[in-house]
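So that we are looking at the same thing, I have put the structure below in structure tokens.
As you look at this complex, bear in mind that one protein chain is not there, while each of the others sits in place.
Let's look at subunit A:
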Amino acid sequence: MNVKVLVLCLMPCLMLSLQAVAQGFAGLGTAAGDFSNPLRGRVLQFPADHGAHPDFRIEWWYLTANMTGPDGTPYGLQWTLFRSALAPEEGAGWASPQLWMGHAAVTTRDAHFVAERLARGGIGQAGVTAAPFNAWIDDWAMAGPDFGNLRLTAAGAEFAFDVDLRAQGPLVLHGDAGYSVKSAAGQASHYYSQPFYALSGQLTLPSGDVAVTGQAWLDREWSSQPLAQDQTGWDWFSLSFDSGDKMMGFVLRGGQDYTSATWIAADGAVSALPDGAFSAVPLARSRVAGRDVPTTWGLRLPARGVDVTVTALNTQAWMATSVPYWEGPVVVSGSHTGVGYLEMTGYDD
């Protein structure tokens, strides 16, 4: 259980399945003190901070998208690059302690396609450069002349996608100017997003190619600190309302749940909301990959008049990767309507 908690704390999507990999990503063998820690008040610098921070233990470039086909059929897409360091440094060739993991998925109402890639740093197989921006692992890439204009590609054995992303709004810094607290004890990460991408491109599915358009949300986060020992998992929501407003909220489950939320107005104005301002209650569960996972949620953010029901587009959006979790598109109804993405970890009983 301890190992599991540590892994959970270190990286949201990396849990214990392929034990070796998970241990590696968790960096259990490395003294935490050697890594840099997020600092409140550190001013994020762009484009430099779009790149990798090898002195931090964990980091990710996490893109999710809600899309529709020509006939209005909804689709979801995920493209994630994780970095995990065994030591707080970059090294040449195979000596590099930086490890990379890529996850890609496409979700339809009745199918969920997943692929995974693992790579060593130092040899050119995977990495991130800030300007021009390029994040890649094997043949998957998120790259473009700048952070606002990107082409996103990935392929698995059964699916592929190739889409363009155009930023329609500013970057959003979560928490205190990008310093996002993760527990009452003060653990934190650097966390910013680009939630305003307009997306267009093509999905390749077993049934054939589909032209899609939609909106995408990119999360950037890096940290080194474990969360509190009693935190066992989390539920993370990114919602885009039809009004143009957006909202990010998460619950870290533990002896005492810890919540955090960010309200993003249609014009890009950001307000961070403290612990307790946001609540999420499971309304219905589904049997997924042999476990019960909440796939309908009641979300409330009274400060903004939000009282919505969030329902999974496909309840079986299980990421059967070496570190499994649930990640998929959702539909929002209630006080606000819209779409979004839901990520849940820690449901592996």
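Definition applied: a contact is a pair of C-beta atoms (placed from the backbone, for glycine too) under 8 Å apart; a residue touches a chain by one contact, two chains touch by 3 or more; residues count from 1.
By our rule, contacts and distances are computed from a predicted model.
The chain not displayed here is annotated in its UniProt record as "Putative ABC transport system permease protein", chosen from "Transglutaminase family protein", "DNA-directed RNA polymerase specialized sigma subunit, sigma24 homolog", "Putative ABC transport system permease protein" or "Thiol reductant ABC exporter subunit CydD".
Touching the chain that is not shown, out of A:125, A:149, A:279 or A:296: A:125 (per the contact rule at the top). Interface note for the absent chain: among A:36, A:68, A:149 or A:204, the touching residue is A:204. Here the missing chain is touched by one residue of A:44, A:155, A:283 or A:331, and it is A:155.
Of the listed positions A:35, A:75, A:136 or A:234, the one in contact with the omitted chain in the full complex is A:136. Residue-wise, the contact with the chain that is not shown comes from A:86, picked out of A:52, A:65, A:86 or A:273. Even with one chain removed from view, subunit A keeps its contact list with that chain: residues 19-21, 23-24, 26-30, 86-87, 93-95, 97, 99, 115, 118-120, 123-125, 136, 138-139, 155-160, 204.
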